[in-house]
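As you look at this complex, bear in mind that one protein chain is not there, while each of the others sits in place.
Which chain is which? They are A and B, in the order written, and residues in each are numbered from 1.
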Amino acid sequence: MTALMVDTGTKPPPEREKRERFGAWRRLPPKAKVGALLLGFFILIAIIGPSLAPYDPSYQNPNPSLSLNSPSAAHLLGTTQNGQDVLSQLLTGVRMTLELAVIVGLVATAIAVVVGISAGFLGGLWDEVLSLLSNVFLVLPALPLLVVLLGYLPQKGETATILVLAFLGWPWGARIIRAQTLALRNRDFVAASRETGEASWHVIVYEIMPNEISLIAASFVGTVLYAIGASVALAFLGLADLNSWSLGTMLYWAQSDQALTLGAWWWFVPPGLVVALIGTALVLLNFGIDELGNPRLRSGSGTIKVGGKWWGQTDPTPVLSQAQRRPSRAGSFLHSFSRESLTEGPTEVAGPVP
Amino acid sequence: MTTTAAPGTQANTSQTSTGQSGAPRWRGGDNEPILEISDFSVVYRTGRGDVRAVDHVNLSLHAGEVVGLAGESGSGKSTLAYGSCRLLRPPALITGGRVVYRGRRLGTAVDILSRRPDELASLRWREIAIVFQSAMNALNPVLNVRDQILDVIEAHLQVSKDEAMQRLESLLDFVSIPRQRMKSYPHELSGGMRQRVMIAMAMATDPEIVIMDEPTTALDVVVQRDILAQIVELKERLSFAVLFITHDLSLLLELADRVAVMYAGKLVEIASAEEIHHEPAHPYTKGLLNSFPSLRGPRRELAGIPGTPPDLRNLPPGCPFLPRCMYGTAACHDIDMSLAKVATSADPEHVTACPFVLPGTPLPLRPAQGNGADAGAPQTEATGAQ
Partner (left out) sequence: MRFIIRRLVFYAVAAWVALTINFFIPRLMPGSAVEDIMSKFPNLNPAAYKALEAMLGVGHPGSLWHQYVNYLNDVLHFNFGTDVTEYPAKVSSLLAQTVPWTVTLVGTATIIAFVIGTGLGILAGWRSGGWLDRVLPGLTFLQAIPYFFLALILIEVLALHAKIFPLGQGYAGGDIPGWNWQFISSAFYHSLLPAFTLIITNVAGWMLTMRNVMITTNGEDYVLAAQAKGLPHKRVVLTYAARNAILPQLSGFANALGFVVSGAIVMEIVFSYPGVGLLLLNAVTSNDYPLMQAIFLVISFAVLFANLIVDLVYVFIDPRARARSA
């Protein structure tokens, strides 16, 4: 009967839906937004940096008076021991470092996804072997091994570094992805998919992977973070192509030319700071992705603000009338000076009801 | 047993005397409800609007009484029960109403909603205990049984270590758990045993009210039977009131004195178990009862209730059950969901929210939502429960 086809109101009106889609960016946890913006800034620099550089970073100015200058108009970030412009080095270096880290991230994450999903999905001996392998490489400290590997290689160029870093970078992501795949494998929708005879690869690509996107993204970001840290540390030790400019090689030269003891802070602070900022951006992004998956982790998500006070998971449920009715002592003291308080009646005191 | 009153002797404390504060002690009688929930409303404040989980609910619990709270998932029954003790987690917010507790041991009435957190803590468990749904989740995985029960005893009762241990041991005996198991950890116990530990823990401080949140849902049928029998026995012995939450109405028909049915955050019917069983008034209750097949009796087509529960953020005015109701008409938009007495009922306290449908009202000839199951035939209240 038409009279009884009632709209239960479950479907939001069309305008609301459109607004919700644009609100997706707004709904991202603030951490992720800050991280993304910061990262975006550095990616921009990586792209246009070298063209922005006022000088050739490798150009060693023979004029001794230009050696180790503190920041000035001509050289915004000062000069190195050899008269090179620090700012130019920085702008070029960001690209090198980011480029390397992103490639390592892509390669390592690709390996991690393949290993993780196949180990989690196929299980059995395959899983045991792969898990053992990843766990072993996870527990062994990476840096000394990287040092040995790179130390032996004749050219310590970018390719070599990428390969070596990726070689040690995949186990971390693989483990996380494997765990998630295992959990998903036992879920009903996957079982249903298999019951209806879907081919394994179909199940993996269409059922499992879409549910792991945020995990894979987090794994990628984490791997990039590791790659930056490791490549900078390796370069700092001198295990990199010292003729090319990356943030790490800048620090190497700064250290070996005693920038520290000579007090040339403009030489070693900027590259280190940039590394720290990029690292922060990545960590924030990762935390943001985490929060997307587990909304409770958001600041203020396990909490509710009532009457100016934050109530959390370990507090009793707030009561609206109580929170509003009970002003703080300071508040009521100040309030007593106002004109309104003269005409008010006694405030209700909440207490046991007789 | 201990320096506190032995279990079961709370029943006759209706004397008058002045308490320490000088206020006259509440004069008890068995007519005053020990827990009175009035006009109670709870919302969940989400980013997309307030979800009205409980909407202006009135419910009372009397000493020693078993009240069953029935409804689908999302009907608000757990929210109501936990909310009345202020145990809901953010983003829950109590937006209105009063919850008054008149425990016989306390002597004075307590307005739970206005208590400070530390005052609440002394009230919790000692007066109102809870048996949670999943014992595996509700028990601390790193503490053994003995420590978890002793926790409660030491927090609320001023007894010596020895007395506490004695109490613990007799509690375990109460629920038929071998004493040696007290050193076990939750993961070392079977499901039924864990639930019995929860029950023992709830009894530990001799509470006035025990809220049981689907205590047997996670267990298999045989164990379920045992646990329920245990609960009944304990209740006889210790005379506490029970607020029994479940989606399984059939359980309540056996166990409860009174049954309250909730839908979409509102109470739709309250009556004695007998009446609910044989003469339900509200269409939703009727629908619930028709959802059980009977073990005996003629085969009939299972009716169930078509449709899905509504979105609690955008409830239209009037009765929320309307879209799924066989009897619904346009007039249902205008009712205010207050509970009114059912004149024809044997239970004088039988109330319902539906002003149009009474026990025995036949189905309209053309069913409201096109559910063809019982088209045309007037429906009698052939209940399928057990």
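Definition applied: contacts are C-beta pairs under 8 Å (C-beta built on N, C-alpha and C of every residue); 3 or more make two chains touch, one makes a residue touch a chain.
Since this is a predicted model, take the numbers as computed values, not measurements.
Asks: Which of these, A:A73, A:L125 or A:V139, touches the one chain of the complex that we don't see?
Replies: Answer from the full complex: A:V139 touches the omitted chain.
Asks: Sort through A:A36, A:V269 or A:L320 and give me the one touching the missing partner chain.
Replies: Of the listed residues, the one touching the omitted chain is A:V269.
Asks: Residue by residue, what part of chain B touches the chain that was omitted?
Replies: 85, 87, 89-90, 117, 120-126, 129-130, 132, 134, 137-144, 151-152, 155-156, 185, 187-188, 201
Asks: Please give every residue of chain A in contact with the chain that is not shown.
Replies: Here the touching residues of chain A are 31, 34, 132, 135-136, 138-145, 147-149, 151-154, 225, 229, 232-233, 236-239, 251, 255, 260-261, 263, 265, 268-269, 272-273, 275-277, 279-280, 282-284, 287, 290, 294, 296-297, 299-300, 302-303, 305, 310-316.
As a convention for this text, only the chains that are shown with their structure count from here on.
Asks: So how far apart, in whole Å, are chain A and chain B when each is placed at the average of its C-alpha atoms?
Replies: Roughly 46 Å separates the two chain centres.
Asks: Considering the complex alone, what residue numbers of chain B touch chain A?
Replies: The touching residues are 23, 42, 45, 47, 83, 86-96, 98, 100, 108-111, 113-114, 117, 120, 310-311, 314-316, 322-323, 328-330, 333, 366, 368-369.
Asks: Applying the document's contact rule, which stretches of chain A touch chain B when the two form their complex?
Replies: 1, 3-4, 6-10, 12, 27, 302-304, 306, 311-313, 315-322, 350-354
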